[in-house]
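Removed from the display is one protein chain of the complex; every other protein chain stays in position.
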Amino acid sequence: MIDYTSASIDFALLGPEIALLASAFLILVTGYVKSLGKLSPGVAFVGLVIALVLSLNQWGNQSSGFFGMVTCDDFGSAFKVIFTLIAILTLLMAHRYLSHKSLNRPEFYALLNISTMGMMVMANSTDLVVMFLGLEIMSLPLYVMAGMARRSPESNEAGIKYFVMGAFASAFLLMGIAFVYGASGTTDLRRLVTDYHYIVGNFKLYLYSGVAMILVGFGFKVGAVPFHSWIPDVYEGAPTPVTAFFSVGPKAAGFAVLLRLFVFGFAYIGLLSDVFWVLAALTMTVGNIMALRQNNIKRMLAYSSIAHAGYILIAFAVGGDSAVSAAMFYLVAYALFNTGAFAVLVLLETRTGCKSDFSELSGFSRLHPYLSSVLALFMFALCGFPPTVGFFGKFYLFSAAIQSGFIWLVVIGVMNSFVSVYYYLRVIKVSFFDQPQQTFVPVTYSPAIIVVLLITLAGTLGLGLFPQQLLDISQSAIFAFL
Amino acid sequence: MVPISAYLIVGVALFAIGTVGVLISRNLIVLLMSVELMLNSANLCLIAFSRSQNIMDGHAFVFLVLTIAAAEAAVGLAMVITLYRNRETINIDRFNLLKW
Partner (left out) sequence: MIEVYYPILFLGFFAALLAVIMVSISILLGRRTDMGKKEEPYECGVEPVGSTRDPIPVKFYMVAILFILFDIEVIFLYPWAVISRQLGLFGFIEMVVFVIILLVGYFYILGRGALKWD
């Protein structure tokens, strides 16, 4: 008989998750009790901060629990910190926007925390079952958040499209897991690696088809071409703070799992490198070219997020620890400046009747020289100009690829970066040099969003000046798991 | 004894039907049903593999998948209802405010 009370079940491993879940439950139960509902953003914030502290505390701790289904390592802890930071920034920028659009309901904060918890489960899982569970815990709240503006047809549409695509992708992922399980008799990633040689004959076929379907499933989730078609619609239709969360949170979680699966788990399948080569090249190119002809900034940023996913996919084609740490670096950098850019959009959209079209930006710099310069800086970071952190993200990624001999992939990447300059700088051109067609309605600040702008600005510039620290952290994070 | 390949053929066939259903159906409810069919075909494969190798993990996983599918159906149905209230239709060709 198995001893179920033994140390194999260790709830300390799930400390951050439990903190988030507890805060979400508290919000759900008290949210509609009179006068307690106003506290929900505070409760969510406290939950996130506790989760952040607990995740930082787990750094350096290497242990495994729940019969090997959950592993606590530096890789997972680093991603947990990233997720909580993203969620905190989203929370700070969302509050006033939601009040302005009269969407300020307690559920938003509960869903945000539950979704963040799902991402943490994903980053920590070393078992395909837990991975799938985490993915669903992350995705289900996201569908609701996308369609949260119930009276807005665009938001409804974004929600349902996200739901259909997400559920479709989940089904593929599940079928893939079923086949991998059938081939190997286990869902444990470590046993999948060690038992690979015992998989023979027909079972190899099961394994390969399973891995292919898992790749399709996660391809949808991170928005790799050709599985990207939902991204622009969902990003455009969803409320803007939610879009900010979408564009970095689930993407980082998807890449965390992909790194575990395809750099650590299924790395022995040699063909995968070529598959990722093609995926990366396609994703970069299609994302950048489609971004050129957008007239809405949110839609442009959606295609730009596809393009950035393409850059990160280079790391999967390359493999090896320098590429993986570069990918982690890039994810953190992208989370910083992308969230910053969305925070400016949130500020702009808190005025009435603003839909984030390019033309609405004309006259921006005359009225708000500082805010427009901040937006310009984030655009430079998205392009990858020095001295922002965006430059070093691309630099580390491309140099890791060149060291492993992926010259052509880097050539495609660099050419794409040049293409992207056009549409990012268009934001700057319109806001600084275009003649305003109508008077620019002034923006009103709130303390929370100033904090968001300061954090993202400090990160974008500070890490751009001292990139080595972040690179060291990401290198030591992946040390344990490679 | 029915060979495992028989179960797998049924499972994969159901999965294919579900996939085609998602791709060609114009009605959101049919679309939801197709997704459920895909999830359940994966369940069938899991059980078949689990039985053929005499290990129980697959059975436990199916329980999890069933509950996840229920949660997904609940979220999906709720969204379809909201959409219907706003737009008076659930034909996905009519949802073209955002370029698909």
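Letters A and B mark the chains in the order given here, with residues in each chain numbered from 1 onward.
The rule is short, and it goes like this: a contact is a pair of C-beta atoms (placed from the backbone, for glycine too) under 8 Å apart; a residue touches a chain by one contact, two chains touch by 3 or more.
Since the model is a prediction, treat every value here as computed from it, not as a measurement.
Undergrad: In the full complex, which of B:I47, B:A78 or B:L97 touches the chain missing from this view?
TA: B:A78
Undergrad: State which residues belonging to chain B touch the missing partner chain.
TA: Considering the whole complex, chain B reaches the absent chain at 60, 63, 66-67, 69-71, 73-74, 77-78, 81, 85.
Undergrad: Determine and list the chain A residues touching the chain excluded from the picture.
TA: 1, 4-5, 25, 28-29, 31-33
By our rule, only the chains that are shown with their structure count from here on.
Undergrad: If you look only at chain B, which of its residues touch chain A in the complex?
TA: Those residues of chain B that touch chain A are 8, 11, 15, 18-19, 22, 28, 31-32, 35, 38-39, 41-43, 45-46, 48-50, 52-53, 55, 57-58, 60-61, 64-65, 68, 71-72, 75-76, 79-80, 82-83, 86-87, 95, 97-100.
Undergrad: Which positions of chain A touch chain B when the two form their complex?
TA: Going through chain A, the ones touching chain B are 129, 132-133, 136, 140, 143-144, 147, 150-151, 153-154, 156-161, 163-164, 167-168, 170-172, 174-175, 177-179, 181-182, 185-187, 229, 232-233, 236-237.
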